[in-house]
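Report on the structure given below.
Yeah, one chain of the complex is gone here, protein chain that is, but the others are all in their spots.
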Amino acid sequence: MNWLHDFILPKQASTLSGNIDNLFWFITAINVVFFALIAILVIHFMRKYRRKSENEVTPHITHNQTLEIVWSVIPLFLVIIIFFWGFHGYVNAQVAPANSIEIQATGKKWVWQFEYPDGMRTLNAFHVPVNRPVRLVLSSEDVIHSFFVPSFRIKKDAVPGRYTEEWFTATEPGVYQVFCTEYCGKGHSDMLAKIYVDDEAAYQKWLLEGDEEIKTMPLPELGKLVYENKGCATCHSLDGTRGQGPTWKGTWGAMHTMTDGKQIKVDENYIRESILEPQNHIVQGYEPIMPTFKGLIRDREVLGVIEYIKGLK
Amino acid sequence: MAHYAPGENYLNSPPGLWSWLSTVDHKRIGIMYLWSILFFFLIGGLMALLVRIELLTPKQTIMTAEQYNQVFTLHGAIMVFLFIIPSVPAALGNFVLPLMLGAKDVAFPKVNLMSLYIYWTGALMAVGAIVLGGIDTGWTFYTPYSTSTGGAVSLMTLAAFVLGFSSILTGVNFIATIHKLRAPGMGWFQLPLFIWSMYATALIQIMATPVLAITLLLLFMERVFHIGIFDPKLGGDPVLFQHFFWFYSHPAVYIMIVPGFAIISEIIPTFSKKTIFGYKAIAFSSVAIAIVGFLVWGHHMFVSGQSTLAGAIFSFLTFLVAIPSAVKVFNWLATMYRGSIDLRAPMLYACSFLLLFSIGGLTGLYLGAMSVDVHLHDTYFIVAHFHYVMMGGTVIAFLGGLHYWWPKMFGRMYNERLAAIACALVFVGFNVTFFTQFVLGSRGMPRRYYNYLDQFQPLHAFSTYGSWILGAGLFLTAGYLLATFRKPMDAPANPWGGKTFEWETQSPPITHNFDFDPVLLHGPYDYRPAKPRENEPVAH
Partner (left out) sequence: MNQSLTDVDSHGEHHADHSHDSRLQHHFATFEQQFDAAKLGMWLFLGTEILMFGGLFVGFALQQAAHPEAFVAAHHHLDKKMGALNTVVLLLSSFTMVMAVHKAKQAKRAAMTAYLLVTLACAGTFMVVKFFEYQHKFHEGLLPGAFYKVQHIGEVPNQFIFFSFYFMMTGLHGIHVLIGMILITWLVIKGRTGAFDGKWYTPVDLVGLYWHLVDLIWIYLFPLLYLIT
């Protein structure tokens, strides 16, 4: 029957999947039995009692109290079992173990942002170690989204204005699909994400060095990704509009005057310094509000930003 | 005694369009409702076919994502508000209920006409909303998406608000009619079960719909005046909308299915020529469903962030409300046992109902179980479940009732052979379309998805082919039913051997329903051979 299980349900990849699937099959067994009973009786009666003449007289059977009780009590007994089993499984899935790795997952049309305790942020994908509990703290920046991982059998709405949570312990390394599963507009069916479950060593390596993708993506493309994901876009425009910070359009190679009167050319060093130690030099006419990205940005990502800015004429 | 010319009936007398538009005859009002809801069934059905065609392939097949989002929203909104909720009560119910009670009309005929005009007003507003920008929120209008998205959401919200009053007035009318206009001798336990079910439905209509009305009003006010109830940016709670919405919309699904139960309770005894088994069980189960149905709304919200305790209460009550429905199915089966079964179209539909509604109800068990629901919620499993109960249940029962009362309403018999073929097409097509969707859902395919992963494509395609078979069956049905209008009105008063009052008057009935005073002489499902009684008038 394994083929049937694999056809109907996704791979089991968390500690929660097994119990849920067992209940699923228990209900299926009950359903098959009851449906078979009903179907067989319907078809059998349609054939056996088919009207043969217009004068047939049928027995006047009005009711049977015993039967009513039996076919009320037996289903009642079965559904109560299902209720407790389901309730128990649900409660288990609500309370994350104390030593869980906590990851913030925020939905916004139409991407998932993840943030680790050390402040590292990723987009549409994140890594977790196998066999360790992970607690996802969910929220949304706009409308209700929902974070669904079929293989882990978990799902929870991400609601704007509050936090919800779900947790899992992955049992097998691999890549697992995440779907947004609360309708949220045009990009709803593209609001996908991936969970990379690594063995412990690979996970630690990733924490230090980041995604393979980041190592191989062409630098300007990487820079654009960083611009979008790490919040640069909040203050720096690409089209010349003045924001909280200077626009990046045409800034490469330009001479800026700082608040202390110094004139600095926008080159590799200046950009690196602006990201890692922004308070050192503030362009005249702007406030000293840019936060440092030390620890929040990898070296190759800085290079990517530099290359990206070069191309913004 | 007859003051009517031969051949005179409620359809042809009085003549003229204005006499129809100003009528207070419940039969004429029922017929006007019937054509209206069938029209919207067609529109909603075409939307469904478009959705399925788009889903033949991932990404774009025939429309863009924005268009798809509008089409599935309109499919749902039209089917729920403009078709299924009024279908049995306002169309078939209006026609049959007074006849079954031995009454000349409903309690408030003018209010009945008003409720039709309110329906038409709401329908016009809905059509306006479709044309003036459309809606893409899903029929459930969840906030804050619905308070922030563009389109004609405000107008559609008002349209649904208006339609709600049509439903409320029908409910008020039916309750008063059932209480006050029964024929002499017809006590509560001599009522046909159709009446018991319509009574339960009417109770739900009047208790639940006002809450929808206020929910829609609040949604409208939030959208237009930003009052701060559902939008978190304004200090509101988006999950509160879900509570308000489902407080109506869960009972609403019982407004949809309980009338279906009503029809099945009539067809099965008649076409088994055998008294109904478990009359009181079936009668009380309808009322039990109506009451408990108000207490389970949170089973739509197990993953919304509501408290575990609330979820547990809702889950437990959900399992309780399943039992009366199961009891009905068993009682209907027991009615067929040792019956004399006539397999003409109404009975074919009733038997289809038993199978399809059972699947729908049994799959509800997965969804009432909290832990399993977490996996299945908002996937195609849900879509399959509600189509099995709403379409495999209500629509199939509606079609059965339509065939059952067609000779009474229009005085003509339809072609039984074509009806059997169409029923088979509908049955097969329906299962191919929707059983497939259970598997799509359990495998993780989310609902309301325009694009999808390649691995889901074979199942999606299979489901779409099913929709073509289903559509063919429905179009065939429309064809042979409409073709009856080319035949003379020669249907007998009682083609099926029914024992309820509507079969004691001509087909179609005269305007005043009966040219005698109906008095109850036997129970509605008494198929025992009539014993001659001394000094008692025969029924007619």
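Note that the chains are named A and B in the order they appear, and that numbering of residues resets to 1 at the start of each chain.
Rule of thumb we're sticking to: contacts are C-beta pairs under 8 Å (C-beta built on N, C-alpha and C of every residue); 3 or more make two chains touch, one makes a residue touch a chain.
Small disclaimer: the values here were computed from a predicted structure and weren't measured.
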Touched by the hidden chain, which of the shown chains? B
Listed residues B:L34, B:V71, B:A91 or B:A107, member touching the removed chain: B:A107
Among B:L34, B:V172, B:I267 or B:A491, exactly one should touch the missing chain; which is it? B:V172
Return the single residue from B:P58, B:G228 or B:P495 that touches the missing chain. B:G228
Sole touch to the unshown chain from B:M63, B:V211 or B:L343: residue B:V211
Residue ranges of chain B at the interface with the undisplayed chain: 3, 13-14, 23-25, 98, 103-109, 111, 168, 171-173, 175-177, 179-181, 184, 206-207, 209-211, 213-215, 217-218, 221-222, 225-229, 234-237, 240, 244, 511-512, 514-515, 517, 519
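Note that in this section only the chains that are shown with their structure count from here on.
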Taking each chain's centre as its mean C-alpha position, how far apart are chain A and chain B in Å? 37
Using the touch definition up top, name the residues of chain A that touch chain B in the complex. 7-10, 16, 19-20, 23-24, 27, 30-31, 34-35, 38-39, 41-42, 45-46, 49-52, 56-64, 67-68, 71-72, 75-76, 79-80, 82-83, 85-94, 142-144, 146, 148, 150-151, 153-157, 159-162, 164, 177, 179-190
Interface with chain A, chain B side, in the complex: residues 65-66, 69, 136-138, 142-145, 148-149, 232-233, 237-239, 272-281, 302-305, 308, 311-312, 315-316, 319-320, 322-323, 326-327, 329-331, 333-334, 336-343, 351, 354-355, 358-359, 362-363, 365-366, 368-375, 377-379, 439, 442-444, 446-453, 526-529
